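Written below as structure tokens is the structure these notes are about.
The complex appears here without one of its protein chains, the remainder shown in place.
A and B are the chain letters, set down in written order, and residue numbers restart from 1 in every chain.
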Amino acid sequence: MYARTVPIVPASRQKDGAFEYLTTRKDELIGWARKFSIFPYPFVTACCAMEFMAVSASPYDTDRFGAALPRFSPRQADLLMVVGTVTHKQAPILLKVYEQMCEPKWVMAFGVCATSGGFYQNYAALPGIDKVIPVDIYIPGCPPRPEMVIDGIMQLQEKIAGSRHLIVNDRF
Amino acid sequence: MEPPLFDGLKQAIVPASGPGVVSHGILVFVLAPDELLPTVRQLRDAHGFDIFLDVTAVDWIGQVPRFEVVHHFYSTAHKVRVRLKVRVPEADPSVDSLVPLYGSAAFMERECHDMYGIHFRGNADLRPILLYEGFVGHPLRKDYPKQQEQPLVPYRS
Partner (left out) sequence: MDAPHRPIANPVRSIFEQTLREDSVVVNIGPSHPATHGTVQIIAELDGERVLRSDIHCGYLHRGFEKECEDHTWHNLIPYVDRLNYVSALINDFAYCGAVEELMGVQITPRCRYLRTLLSEYSRLVDHLTCLAAGLMELGAMTAFLYLVMIRDFMYEHLAALTGARVTYTYGRIGGLARDLPAGWLTRMEEILNQYEDFISRVHALVDRNRIFIDRMRNVGVISTANALSYGYTGVMLRSTGVPHDLRKDTPYLAYAELDFDVPVGIKGDNYDRYFIRMREMDESVYMMRQLAQMLPDGPINVDDRRCTFPEKQLVYTEIESLINHFKLVMDGPAVPAGECYVAHESPNGELGFYIVSTGSGTPYKVHCRAPSFVHMGGAHLMIDGGQLADIVPTFGSINMIGGECDR
């Protein structure tokens, strides 16, 4: 339903070696730049907010990874960090914020409630945000220790570094 | 060892169903629905119960009347609590609202209405507060299945 930022390259396109070398180098450069300048949108709801505050401050400090500066406008952010339980009442808000973000964008499910609903399996809580938006990285924990969050951010950085970044058209 | 205020209250407030009983440190009165508003007014004005702590309901499914609406009050002067319980039937689960007496009644009665369907006569604003527009049913009733979800956003995939 939602197009991902990295479309699969059809086999018919894989021919020109020099061009592919250029796109690979370009992807590495853009990936390196994007992974170290993540602007999170902290979609913070519940208890995981405490660990989000802790991971943004010392001694864990997401600023070392370039991922500390929150942008509270979805237009200016590229990482949607969904921190805490998303209920059915909050789901339309989450969808609206996600749709307002511009490409390229990534989504992090912070905590088990965002991943799967946690232990709130009832009428009120959404059983995982991937029911409404696509998710790039899941960080389990209730709440996850700050080291787990940093591990998640680093894995997301590897994912960003290794993905294709189409900046001109659907080939380059 | 009861607070001396409780004796005065037990003599001042005598509901039709019987005198007040002290249960775990709180004086409990079981009232008829029409006794609620005058009793609360008396508690607030004559006995100094200035904080309306909480209103909730218990769903005694299978019993008649089905719902029991429970109010708690606290007096900052005397430092004691009082509980009022009113039984209402399933066919007409309505009690008088305490909005004219206490400001805190507004939100708490909305929550009780959301969760149990108790109608508070006199509270003009009974919009859903913890649930959302379009939610059908009252989830804390015993016949509402816990996992019956009503998603607002259709699930993808």
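FYI, a contact is a pair of C-beta atoms (placed from the backbone, for glycine too) under 8 Å apart; a residue touches a chain by one contact, two chains touch by 3 or more.
Everything numeric here is computed off the predicted structure, so don't read it as measured data.
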Open item on the list: So one chain is hidden, and I want to know which residue out of A:T62, A:Q90 or A:T115 touches that hidden chain in the complete assembly.
Closed with: A:Q90
Task: Touch list for subunit B against the chain that is not drawn - done: 23-24, 26, 50-54, 56, 58-59, 70, 72, 74, 76, 79, 81, 83, 102-104, 106-108, 111, 115, 125, 127-134, 139-140, 144, 146, 152-153
- [ ] Please give every residue of subunit A in contact with the chain that is not shown.
- [x] 1-3, 42-47, 49-51, 53-54, 57-59, 70, 72, 84-85, 87, 89-90, 92-97, 119-120, 122-125, 142-143, 145
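As a convention for this text, only the chains that are shown with their structure count from here on.
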Open item on the list: Quick check: how many Å separate the C-alpha centres of subunit A and subunit B?
Closed with: 45
Task: Sites on subunit A touched by subunit B in the complex - done: 1-2, 88-89, 91-92, 95, 121-124, 126-127, 130-134
Open item on the list: Show me the residue ranges of subunit B that touch subunit A in the complex, using the header's touch definition.
Closed with: 131-132, 139, 144-153, 155-157
